[in-house]
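Sharing a structure here in structure tokens format.
A single protein chain has been omitted; all remaining protein chains appear in their positions.
We just call them A and B in the order they show up, numbering each chain from 1.
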Amino acid sequence: MTTPLNLRRPSGARAFKNSLATFGVWAAVAIATLPLLWILASVTIKGAPLLFTVGADHTIVCVDESDLRVPTSQCGTEEDAKGGTTRADGLRWAFPSGGKHVAVGEKVNLYRVDTAYPAADHIVYVDSDGAGEARFFSLQWWTSSLGNATSKDSQGGALQAIYGTLLLGLLTAAIAVPGGMLGAIFLVEYGRGTRAARVVSFMVDILTGVPSIVAALFVYAMFITTFGMKRSAIATVVALALLMLPMVLRSTEEMLKLVPDSLREAAYALGVPKWKTILRIVVPTSFNGILTGVVLGIARVMGETAPLLILIGYAKYLYLDPFGDSMGALPTMISDGISVPDGDAGSDRVWAAALTLILIVMVLNLLARRIAAKTKL
Amino acid sequence: MSNQPEIQSTSRVGDVLFGGAAKIASGGIVLIVLIIGIFLLSNAWQPLLDNSANFFTSTEFRASTKPPRFGVAALLWTTLLTSAVALAIAVPVAIGLALLLTQYVTGRVASAIAFVIDLLAAVPSVIFGLWGIKIFGPAIQPSAHLIENLLGWIPLFGDGQVASPGTVFTASLVLAIMILPIITALTRDVFAQTPRETIEGALALGATRWEVTRLAVLPYGRSGAIAAAMLGLGRALGETIAVMLILSKVARFDVSVFSGGETFASIIARNAPEFDTPYKAGVYISAGLVLFVLTFAVNALARVVAERGKAKS
Partner (left out) sequence: MSKRIEVRDLDVYYGKFHAVNQVNLTVQPRTVTAFIGPSGCGKSTVLRTLNRMHEVIPGAYCTGQVLLDGTDLYAPGVDPVAVRRIVGMVFQRPNPFPSMSIYDNVASGLKLNGERNKQVLDEAVETALKGANLWKEVKDRLDKAGMGLSGGQQQRLCIARAIAVKPEVLLMDEPCSALDPISTLAVEDLIHELKESYTVVIVTHNMQQAARVSDETAFFNLKAQGEPGHLVEIGPTEQIFHNPTQQATEDYITGRFG
């Protein structure tokens, strides 16, 4: 009478579709993860050496087959050496050994690199073709500006660009944070449910969607064409603030909405006026959440490039004045140097600038996560 | 009794000041959007009147000739093509990720994957451009050539006469990666709101995980996912620096994805050093105006779709 129950996994088309979907969603993870790892890896590998080292005025040392040193005049030119007698395949890093000479590969028999700085912290950077360049530890990248270094010079830092990026980020926040917070306070505390709030909210959505290049053109059309001002960091900041404002506003709005109404009512019941309630109770309660949004917003605008291309000249020297017509910044340092051929020192600097920018942005993002984790709401 | 009015009046002054500031800030936002349109139009007006080419059909873009000759046909094509290809790739992947995060994994695995996507969103676009043209582009050249050889007879996949990896193809793929996080985040929020009851209803019928998705999650989140895709499209249309760094300039316009070209955003950014007179700048501002209108329309539509989806459920 009892028919045996079949409780096995469904087979055939249904099982196949289910497995296909499972495969698909995991493939999506791979598709998203791969580029991130690829970007981080290439920027780190190509950019990291410059961040802590600098090219030395290195000496080429020639040795013969039996490893004895011969005068430089007898060993031909550096170009000859690159021509094939050297081998350092696969070896990208080597450390000084013995303090004087540096082995860059087993089969190196004619051309060697001497750092001329025999201290143990010297690092020798060896290209895959065996052409060597001595590097030693230095924080020059962080402490000096690029200055007059040409694309073949390995000297020179990025101070002017780091300064510019940080300054632009902070000045932008100085405008966008009060504006965005006030807008959010209007939407949540004063205008909730009104027609005005809906119009503002719609416009914020539109402003969120305005491409950075359009915001930049608008500032150009208004400040430079119409008011006759010059390009400057300040003009750039205005354009960046237009981009950051909706970000701060939305994140603040979300946080204010999370503050329970009972808290507001408790304050009103004590006779505290509305504006004081907002300033003393509502905003402090959601402070961590608002700060998270602000930090993320700063990270975002620091990576913006388009407004900088239009509203400010790129400078290789350190200019401190935000009203001057040019200033370095990491994004423009990258776009400025992108056409330098691979292998030249200038091309390494592009990657180092990219790594620096990514480091700043990632640190800010991690900071934001930390703050968000501490939120009281 | 006598001091009551005083208390009231101080609190009112504070509220008027503070509430007023909040209102002004909000009014300013509305004003900014209107002013952007007005200023762009007024700056582009004179060059548009003098233009000796047809603004909508010409593929030329010359600001220096007198009178200037410029049209947006080529820009429009390249902009739409890069964005469309990017969207076609990013949307399925984003939906897959959103489904994974809401239906397939929970806890630590989910937050680790969400973290990866957050990091991807944090990468500045200039770095996407640098990586795209120096690393990613050369790496995908062989597959680009393969497609070109197989499908070259279709004009869309024809030989674009570009030797470098700086093609629309490369730019589209990089754009797809760039808009992936935003579409994923928005879609995931919608999928996460699928009512538990509906999901359990499907499960109780003996639905497999995929069938639950198809019966309960996808129908519920459809309009939200469409809105998310449109917001992603808005991003792709306006993306500037990554596209500018990747796309190579071409002498003659070509519809192929293996050609180079300029989008609205990239042509403006690339020629920024040429903005020596307001008049010349105005020529490029006219392109910016079209881009503004385009993104405005896409974003407004996305909002309408999202609102309608909310109203329905």
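Annotations
Following the convention adopted for this analysis, a contact is a pair of C-beta atoms (placed from the backbone, for glycine too) under 8 Å apart; a residue touches a chain by one contact, two chains touch by 3 or more.
The shown structure was predicted, so the numbers you read here are calculated from the model rather than taken from an experiment.
Touch with the chain omitted from the figure is made, among B:200, B:274 or B:307, by B:200. The missing chain, though absent from the display, is touched by one residue of B:220, B:258 or B:296; that residue is B:220.
For the chain missing from the display, the contacting residue among B:46, B:106 or B:161 is B:106, taking the whole complex into account.
By the touch rule set out above, chain A reaches the unshown chain at residues 2, 4-10, 12-14.
By the touch rule set out above, chain B reaches the unshown chain at residues 106-107, 195, 197-208, 211, 215-216, 219-220, 222, 313.
Quick note on the criterion: only the chains that are shown with their structure count from here on.
Averaged C-alpha coordinates give centres for chain A and chain B that are 20 Å from one another. Across the complex, chain B is touched by residues 10, 14-15, 17-18, 20-22, 24-29, 31-33, 35-36, 38-39, 42-43, 178-179, 182-183, 185-187, 189-191, 196-197, 199-200, 202-215, 217-218, 220-222, 224-226, 242, 245-246, 249, 271, 273-276, 278-279, 299-300, 302-306, 309-310, 331, 334-335, 338, 342, 350-351, 354, 357-358, 361-362, 365 of chain A. Residues 7, 10-12, 14-15, 17-19, 21-30, 32-33, 35-36, 39-40, 42-43, 92-97, 99-100, 104, 113, 116-120, 122-131, 133-136, 177, 180-181, 184, 208-211, 213, 231, 234-235, 237-241, 244-245, 264-265, 268-269, 272, 275, 278, 281-282, 284-285, 288, 291-292, 295-296, 298-300, 303 of chain B are the ones touching chain A in the complex.
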